[in-house]
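Only one protein chain is missing; all other protein chains are in place.
By written order: A and B. Residues from 1 in each chain.
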Amino acid sequence: MNIAELFPKLLDLTVFDYLRSVWGNAPWVEVVLDIIAILTVSTFALLLVFLLGWTERKVLARMQDRIGPNRVGGRFGQLQMVADVVKMMTKEMIIPAGADRIAYFAAPILSLMTSLLLFAVLPFAPGLIGVDLNVGVFYVLSISSVSVVALLLAGWGSNNKYALLGAFRSVAQLVSYEVPMILSILVPILLARSMSTVGLVEAQPIPFFFYAPLSAVIFFVASLAETGRSPFDLLEAESEIIAGFHTEYTGMVFGLFMAAEYIGIIFMSALFVTAYWSGYRLFGLENVVLNGLQLGRILGFLVIAGKTAVVFFLFMWIRATLPRFRIDQLLNFGWKFLVPLSIVLIFVVVILDKVLVEVGLVGGSNEVVRMGIHLVSNLLIGWATIEILRRRAKTARQDYEAEAAARDAARVTAPAHAD
Amino acid sequence: MIPLSWYLIVAALLFSMGLYGVFARRNAVAILMSVELMLNAVNINLVAFWRYLAPDQVTGMAWAIFVLTVAAAEAAVGLALIISVYRNRDSVVAEELDLLKN
Partner (left out) sequence: MAEQITFIIGSILALGAGFIVVTNRNLFHGALALMISFLGVAAIYLSLDAGFLAAAQLLIYIGAISILIIFAIMLTRRMMQTTEDPFNSQFLLALAASVTVFAILFSAIVYVWPLTASNSVPLAAKTAVADAVLQDTVVNLGSAFVGADGYVIPFELASILLLAAMVGAIIVAWPKPEDVA
């Protein structure tokens, strides 16, 4: 086979058919093909870590008025991550005394495994997806709930009180923010009438962000918390609990945690793009066919990569900008603000969309009207939320001021009691 | 092709192991874990019968999901009870919880 022959086959997604025709119909062929597919997707995800790790260091440095990596591999330090990996590989792996070895070593493996498993249902381009499960989004949620276990294992296995405290905190955070995340991603599922990721993309001639900006924001915030990024980086919180659950990890075992974290962030950005920004679609660019070449596949891939990069840049920007939440603020924000708001949003979307279906304002050219009505309802809810918050803040401020005034008065009138 | 009986036997084995755990373990958390094993065995049966007998209906799946729900509720309440007992009696060994006996 030569490359010129293979390239159109790659774009037609008939490479596997071609390999089947070469290798015949033996039972092992399917197994080998599956393994090739799995390795391709995993390797791709792991290579992204190299790229994005460097980008993040560079961007963060620029935002903090530093230069960032500038030695290894040229003046922009392009090979910095390679040097980092070599460093991690050559470092000694120290196992803490009294560690629970099974838990200690299972944790990083489980962490990386769950992150990589997520990529199975991500549509990279039209037709280019690991498996198009009809419960794709549900699969994502269940796999990411398993990743919580890895933190507990790491915290317990390290035999270190900071690691254990960090693990407890992280689990509280992750379990709490799973709820608004599930509730907010229900909105695009309801709008698309499909739980499959491909179904989500195909239902978005107009991105769902314009239907439901509020739930998109909630999902974004929840995914920040789920991936443990600032302002929700209590998982690590260097100044408080050293490094949280991975305090006791060194060398490449720590590297696995880092890789898992980056892959999780990339996936969450890509999922945000898929659910709210119409994934690989951009004005029909994904369907371009040139001289029988399925050029749209490459374009669609570039489109989703570009959109994901923008979201990833937002992640970095927020990390460079916002300070960290306190744990009680974080839990209050999740349970008392995000969860009720997303429940309200679900109810509104369900009722409104049902009414629109009954009236016949769904699909085709009516889609714009549908979008407009959803958008207006969202803006109304957003306005009402801000109004309620403003009033609450006002009363809270008044209470506080009254209390302070009373305290001052007490201090002025009763100095005799001071001693 | 796997005959239905294989699924049922796996479920029966899992159920018996859970039963043994419930009867023989001393720690209340371990007993709870064994109960979860038994519930899983029941679920395997439900899903296997659904797939082999009536895959075009949802009865088996629906019941399996109810079992999941009940298991979640049971675990939450059971663990809350265990923590409460541990706080009051400083023990989670089932045999030592004999206040009503004497």
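The criterion applied here is as follows: a contact is a pair of C-beta atoms (placed from the backbone, for glycine too) under 8 Å apart; a residue touches a chain by one contact, two chains touch by 3 or more.
Quick caveat, the model's predicted, so the values are computed rather than measured.
> Could you tell me which of A:Ala37, A:Val72 or A:Leu133 touches the chain that is not displayed?
The single option touching the absent chain is A:Leu133.
> Determine which one of A:Leu33, A:Leu152, A:Val217 or A:Ala305 touches the chain that has been left out.
Of all options in A:Leu33, A:Leu152, A:Val217 or A:Ala305, contact with the hidden chain holds for A:Leu152.
> Would you mind spotting which of A:Ser142, A:Asn332 or A:Asn366 touches the chain that isn't drawn?
A:Ser142
> Hey, which of A:Ile35, A:Ile67, A:Val86 or A:Ile102 is the one touching the hidden chain?
Looking across A:Ile35, A:Ile67, A:Val86 or A:Ile102, the contact with the absent chain belongs to A:Ile102.
> Residues on chain A that touch the omitted chain in the whole complex?
Residue positions of chain A that touch the missing chain: 27, 100, 102-103, 106, 133-135, 138-139, 141-143, 145-146, 148-149, 152-153, 156, 164, 171, 175, 178, 195.
> On chain B, where is the contact patch with the chain that was removed from view?
Within chain B, the residues touching the omitted chain are 1-10, 12-21, 23-27, 29-30, 32-34, 36-37, 40, 43-44, 47-48, 50-56, 58, 61-62, 64-66, 68-77, 79-84, 86-87, 91-95.
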